[in-house]
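Quick one: structure below, then a few questions.
One protein chain is absent from this view; the other protein chains keep their places.
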Amino acid sequence: MAEITLVEAVNQALAHELGADPRVILFGQDIGANGGVFRATDGLQKRFGAERVRDTPLAENMIAGIAVGMAVQGLRPVAEFQFMGFIYPGLDHILSHAARYRNRTRGRLSCPVVYRAPYGGGIHAPEHHSESTEAIFAHIPGLRVVVPSSPARAYGLLLAAIRDPDPVVFLEPKRIYRAVRQEVPDNGEALPLDRCFRLREGSDITLVAWGAALKETLQVAETLAEEGIEAEVIDPATLKPLDIHSIIDSLEKTGRCVVVHEAARFAGLGAEIIAQINEYAFDLLKAPVQRVTGYDTVMPYYRLEDEYLPDTGRILTAVRSTLDYPPGGGR
Amino acid sequence: MAEITLVEAVNQALAHELGADPRVILFGQDIGANGGVFRATDGLQKRFGAERVRDTPLAENMIAGIAVGMAVQGLRPVAEFQFMGFIYPGLDHILSHAARYRNRTRGRLSCPVVYRAPYGGGIHAPEHHSESTEAIFAHIPGLRVVVPSSPARAYGLLLAAIRDPDPVVFLEPKRIYRAVRQEVPDNGEALPLDRCFRLREGSDITLVAWGAALKETLQVAETLAEEGIEAEVIDPATLKPLDIHSIIDSLEKTGRCVVVHEAARFAGLGAEIIAQINEYAFDLLKAPVQRVTGYDTVMPYYRLEDEYLPDTGRILTAVRSTLDYPPGGGR
Amino acid sequence: MHKPRLHPVASFDINHLQYLDERGQASQALPDSATPDLLQSLYRQMNLARLVDQRAVQLQRTGQLGTYPSSLGQEAIGVAVGSAMATEDVYCPYYRETGALLERGVEIEEILAIWGGDERGQNYQHAPQDLPLCVPIATQLLHAAGVAFALQYRQQQMNEPARVAVTCAGDGATSKGDFYEALNLAGVWKLPVVFVINNNQWAISVSRGAQTASRTIAQKAIAAGIQGLQVDGNDVIAVRTAVADAVERARNGEGPALIEALTYRLCDHTTADDASRYCPPEELEQARAREPMERLGSYLRDQGYWDDGAESEMQREQAEVMERSLQAYRSKSPAPPTAMFDHLYARLPEALLEQYQELQARDSAGQESG
Partner (left out) sequence: MHKPRLHPVASFDINHLQYLDERGQASQALPDSATPDLLQSLYRQMNLARLVDQRAVQLQRTGQLGTYPSSLGQEAIGVAVGSAMATEDVYCPYYRETGALLERGVEIEEILAIWGGDERGQNYQHAPQDLPLCVPIATQLLHAAGVAFALQYRQQQMNEPARVAVTCAGDGATSKGDFYEALNLAGVWKLPVVFVINNNQWAISVSRGAQTASRTIAQKAIAAGIQGLQVDGNDVIAVRTAVADAVERARNGEGPALIEALTYRLCDHTTADDASRYCPPEELEQARAREPMERLGSYLRDQGYWDDGAESEMQREQAEVMERSLQAYRSKSPAPPTAMFDHLYARLPEALLEQYQELQARDSAGQESG
C-alpha cells in the first residue's frame, strides 16, 4: 500500500464518504477544478461531479450559512474554508445556528455539517493565513472541535466527523500536511471522537499537544528518552468535548504536565486543560502545569513566525523546570 | 447629587466624552431618536446632533468594519451592538482588523474604537439575547475587554475605554443595568484599565467574578460573613489584559479561590484565571480553585434561564467545599 | 467639461403589482386563482393572525409571555406566503410570522410557547420540515438558500419531487450581507427559493429611508441577476399571486425571485418597544387607512362573498380556537432543568455527564423541598 500524507488522507476520507453516502456534498472556494489551494479535494470534482464537489462564490458567511440549510434538509455538507483566518465572517452561522439547531428544535432538525479549515502557522504565508483560534470554537456549546495530527488520524477522524450527527469544526494542521507519510488503508473505519490518543507511553511527565505542535512535542519526548526520562504524549484530537479523563489517568502516573499549543496563550485551550487538571487531579500534581504556546500577540508576518511558534527549545525548558519542581528540590 | 443606575452611568460617560472630544461619535442600531433599546444613549442625539449620534443600517459586520475606517482616520468611534448575540457577524472586523491595525502598520495607524454591547442573561429575553462570550474576545491579542459591575465603574471604565488609544470591547451586564443606584459625579475621571477592583476584603477565601455575577457573589460573601467567614471579592473588570497579580496577592492571604462567571464553563475565562493561579501561586493553593459558571450548553429559552445562571446556592456550595478541602480534613 | 460617449450594456425595470386598491376596489381583473373560497379563507386567516397577535400582546402585558412581535397591519404578507406554498415546500421564517406559521400548520400554542420562553414551541408538530423562528436578522435567508440547494439536489440526484424554499425577512434585513449573499448565490446556482421582504417601513426605530438609498427594495434583485418585483403588501391577492407565481417558477427550475411587499407596521416593533418615541403619528394614521383586512373585507362584502353573519360566526369560532390554545399553553408543564442538555448533541457526551447530573440533583432537591 502506498504511504500517504495528511492532506492526502483528508482527500481519501472525503472520497470515501462521497462514494459511500449520496448525501455528502463538498463545497468551498476553489475546491473543484483547482482541487483546493492545498489540494485536499484534488480530483474529487472529476470523480464525483460538479454537483457534489462545488466551487462557491467568495463569501464565508454564505458558506457557513448555506451549510446549515443543507444539513437541516437532510444533506451531509462538508464545507471548506480556505484558511482558518477566513472563517470569522462565518462564525455567526456556526455559533448561532449550526451549534444550536438541534437544541432549538428539540431534536426535530439537526445540523450534521463539517466545517473544514487548514489551520496554524509555519508555512511562511501572508497575514491571516496562520491562525490557531480553536479556543473560540471550543467555547461554543453544541460544536465538536477536532484536530488530526497524522495521516491515519486525519482519515479516521474525518470519517467520524462526516458521520457525526452534529456539527464538527475540523481543523487541519497545514504545517504537517506533507510532513510525514503513512500507510492508511482506505477501509472506511472511523476513529472515535470522544477520546484522547496516547502517542507515547511514559511515567515521568505528561505532554499534551495537538496538531502540528505534536511534531516538536514528540521530538522533545525523544530527546528526553535519550536522557532516560520517559514522557507520555497525549493528543486529545477532539478538543471539544474533551476527554479529560485520559489526561488525568496519565497524571496519576506522572504528576507533572506540560501543555503545548500554537495558539496565543491567554484564554487558549491550554487554560481549560489546566483548569480541569486542577479540578480533577489537584492532589496528584507535583508541579504547576506549564504552558508552551504562541505569544499573546498577533502572529507576526513570516520573518518572525518561527520566533512565535513553540519550538523544541521552549518545550524542553518548560519540561525541565516542571521536572525540577520545586526548584532546587529536584528529582 | 442624584443617584444613577449603571445604564445611566453609561449614558453619562458617553455624554461626557461627546462634550469633551469632538472626535467622539456614536453609532449603532436605534441609538438615535429611540435612545437605544436599553436607553443607554437616551437624549444624546438631541443634545449632540444626528451627525454625532447616528442610527446605522442593520448590519453588524458593517458597524464593526466602518468603525475601523473611522478610527484609523482620526475619529473616536463608539459603536453599539444591540445585544452581544449580534456581535458575531462583526467579529471578523474586530479580530482581523481593529485588533491589528496598529501592529500591522507598525504604529503608523491605530484603531481607538470602543465596541459596546449589553451582555449576559437574566432578563427573560428571546434566544440570542443572553450571550456571555467574553472569552472569545479575551483570546484575541490586541483587544481590551472590559466589563463594569457598578454605576461608578461603568462611568469611569467607559471614559477610559473611549480615551484608550486601542480597541476596547466594552460589555455591559444588562441584568444589573438598573439593579442599583449610586452617586456618580460627572467629573470626567477615568478608572484604570489595568487593574482589578477589590470589592470586599477578607482572608478566608478569594472570590473572583465580574459583571452581573458579582451580584450573587457579593451576596454570598455577606452570607459567609454572618458565619464569620471573610471572603475577599475581586472584580477584574478589565478581563484582558488581566491583572492577575491582584488575584495572586489575594491568594497569598487566602490560599483558596472560587471563580464565578455566567459564560459556559469550557474554555471560559475562569479557565485562564485558574491556569495563571496554577502558574503563579501553585504553592499557595490549599484547595483546587473551583468554577461556578453557566453550563456547557446553549443558554436556554427564558423559562430555564435561572437554572442556567450561577446562583447563590451554587456559589455557596462551591465555596464551602473549597473551604472544607481536603474533604473531611476541614479547616 | 466634454461629456464622454457611453454605451448602454444593460437596462432594467422594476414593476409593482396590485389587484385591490386602498378602498377595496379591484384595480385590475383578479387572477383566476382568486376564487371566493380562497379569498374567504385568506380573510379568515388574516383575522386569526390578528387575533393571536392581540392575545399574545395581552399575555405579555400581564406577565404571561415574554417579548412578542405583533404583525398588526402586515397580516396579508404572512398569510399569502403560507397560502401560496405547497405543504411539502419548506418555509424559513423570521420572527414576525404569525400569519404564515398558522397557514403552515404551526399550532397557536407552539407560537405562544416560543415567545413564552420554551424551546418546545419550535418543535412544530405539523410542519416538521419548516425551520424554526429565526431571531438573528437575515440569517434565515442563507439557510433558505441552503435548504433550496438541498431540495434541488434531492430532486436531481435522488429523484425526489420538486420542492421550493420560501423565506421572509424585514426591510431592515436587506441591509445585512446575508441578504445579498443569499440572493447572489440563489442567482448563480439558480436555486428554487423565493425571498419575500416585509417592507413595513421600520426596523425598530430606523426608517426605510435610513436603511438604503435604493428607490425600491425589489431592485436589489438586480445586483444578483434575479427577478425582482414590488407588490402592494396590504393587498393579499397581489402578494399571494406574486408569491405563487414565483414558487411555481422556482419549482419548474426557472430560478429564484425577490418580492418586496409594501406595507406598514401598525404596532410597536415588539412589546418591548415604544414606537411613539420615533414614529410620526400622521404617518401611522395614513398607513392605517391602507391596512389589509378592511380592504379585503369590503371587497368580499361588495361581491357578496361575506356578510355580518359570516363575520360573527368566524369571530366566535376563532375565539374558541384561541381559548383552547391559551388553555393548552397555560397548562403545559415546564421542562425539567436537564432539558437544556437533552438536545445539545444527538447523544450526551461523557464530558457533560457531570453537569447533567448536577442539574438533575438540583432538580430533585428542588422538587423535594418545593
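Read from first to last, the chains carry the letters A, B and C; within each, the first residue is number 1.
Definition applied: a contact is a pair of C-beta atoms (placed from the backbone, for glycine too) under 8 Å apart; a residue touches a chain by one contact, two chains touch by 3 or more.
Since the structure is predicted, the reported quantities are computational estimates derived from the model, not experimental observations.
Note that the undisplayed chain, when the full complex is considered, contacts A, B, C. Taking the complete complex into account, B:Gly65 is the one of B:Gly65, B:Pro288 or B:Pro310 that touches the chain left out.
Contact with the chain that does not appear here is found for just one residue of B:Pro22, B:Gly43, B:Pro185 or B:Pro326, B:Pro22. Within the set C:Asn15, C:Thr35, C:Gln156 or C:Ser312, the residue that contacts the chain not displayed is C:Asn15.
In the full complex, chain B touches the omitted chain through residues 22, 25, 51-52, 56-57, 59, 61-62, 65-75, 77, 92-93, 96-97, 101-110, 141-142, 165-166, 194, 241-245.
Those residues of chain A that touch the chain absent from the view are 29-30, 32-35, 37, 55-62, 85-86, 89, 124-129, 265-266, 295-298, 300-305, 307-308, 313.
Residues of chain C that touch the chain left out of the display are 1-2, 4-19, 28-29, 31-32, 175-181, 184, 187-188, 190, 209-216, 218-220, 222-226, 229-230, 241.
Methods note: only the chains that are shown with their structure count from here on.
Comparing the CA-atom centres of all chains against that of chain C, the greatest distance is found for A. One inter-chain figure worth recording: chain A and chain C are separated by 40 Å, centre to centre, where each centre is the mean of the chain's CA atoms. Mean C-alpha position of chain A lies 30 Å from that of chain B.
Here the CA centre of chain B is 36 Å from the CA centre of chain C. Of all residues in chain C, those touching 2 or more other chains are 119, 136, 177-178, 344, 351-352, listed in ascending order. Residue numbers of chain A whose C-beta contacts span two or more other chains: 61, 92, 96, 103-104, 141-142, 240-242.
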